[in-house]
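Below is one structure; the comments refer to it alone.
Note that one protein chain is taken out, while the other chains of the complex remain in position.
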Amino acid sequence: MNTFLPPRIHVEISHEPIDRTRVEEFIDDPDVGAHLWFEGVTRRMTAGQETVRLCYEAFEPMAKQTLGEIAVQTLDEFQLTALVVVHRLGWVPVGEASLLVGCSSTHRAAAIESLAKFINRLKTDVPIWKKEYFADGSSSWVHPT
Amino acid sequence: MNTFLPPRIHVEISHEPIDRTRVEEFIDDPDVGAHLWFEGVTRRMTAGQETVRLCYEAFEPMAKQTLGEIAVQTLDEFQLTALVVVHRLGWVPVGEASLLVGCSSTHRAAAIESLAKFINRLKTDVPIWKKEYFADGSSSWVHPT
Amino acid sequence: MVQFQVLLFAAARDAIGSDSIEIELALPNSAGEVMRVIANEYPALATLIPSCRLAVNQVYVTRDFSIADAAELAIIPPVSGG
Partner (left out) sequence: MVQFQVLLFAAARDAIGSDSIEIELALPNSAGEVMRVIANEYPALATLIPSCRLAVNQVYVTRDFSIADAAELAIIPPVSGG
């Protein structure tokens, strides 16, 4: 079922807090000059409402498969040497990361552009949903804008 | 002599190895959703020649001043909430970082674009130079391409 | 007629109160027709369905995709990962 992933791609869906130090080894490489990391963190205030926490759910096997496919596609398109993605599911309190993406390349501009494109693809196609729980007790599924 | 730096900007020129954990606090912020880190690392192979190490030198007071100015300019232009830059001077062995840039923003796309622009400005205007020492014993000042 | 289980997630699951529904289809049939059948038989999903995609065996398909055999179907509401 899973696409074959080249050794320089690491895709993970986790129900635990994201520990960047644990996946840094996938990006470290003495032959590669540019290392880039993105963390998406649950933020407190959105449009004037105070978020207490988010809850993420996924169609897990399809989410992992889709993440792997867009990772391979992005790695090839931008000639990256490595790409790591970890998406957390379940409750994510304010200030904690729901998403970590790391990539490395010999070309800084390619690494930066690839990161923007990878995250756009993730937000378009990976079957993961977040529900926002507000301080006033209400909650709602987040719809992309 | 120094430009006034807003509290969310941290500029550092260091003669020691760069320790990211020491500056992460400048980027952490529960009200900000996108955190981005760039590390520029001495790479082993450049155009078929094996680099052993780089040596960076700076016109230090002007380099720090210029880094502060482009940090303020980039923070304002992209409405970032924080920007951190650490540039290492002296010997930097293969696999170690010479540059660390971190930024945070409520808008992921702005954070990513700002990082590309900040590094371009740094590479254009900050009076820092690197000399490359090769495995064959030769050395040369790096000229931007 | 063949019976299919259709997986539901997020707002679609909340609308029905269950993580799957069952539908019967004549085969072959198009993905668009599957969506129409679901909206008809489960009115609680009718307003959501137009913004959803259908995944067949965990791959997104367009509305003219032909379903000829038993398959795992899933309704994918607008995603919001990241």
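By letter and in written order, the chains are A, B and C; residue numbering begins at 1 in each of them.
Assume a contact is a pair of C-beta atoms (placed from the backbone, for glycine too) under 8 Å apart; a residue touches a chain by one contact, two chains touch by 3 or more.
This structure is a prediction, so every number in the text was calculated from the model and none was measured.
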item	value
Chains shown that the absent chain touches, full complex	B
Selected residue (touches chain absent from view) among B:36, B:71, B:84 or B:99	B:99
Footprint left on chain B by the chain that the document does not show	1, 40, 56-59, 61-63, 65, 87, 98-99, 119, 122-131, 141-144
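The rule is short, and it goes like this: only the chains that are shown with their structure count from here on.
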item	value
Distance between the centres, which are taken as Cα means, of chain C and chain A, whole angstrom	26
Rounded Å distance, chain A centre to chain B centre (Cα mean)	24
Chain centre separation in whole Å, for chain C relative to chain B (CA means)	49
Of all residues in chain A, the ones touching two or more other chains	40, 119
Touching two or more other chains - residue numbers and ranges from chain C	82
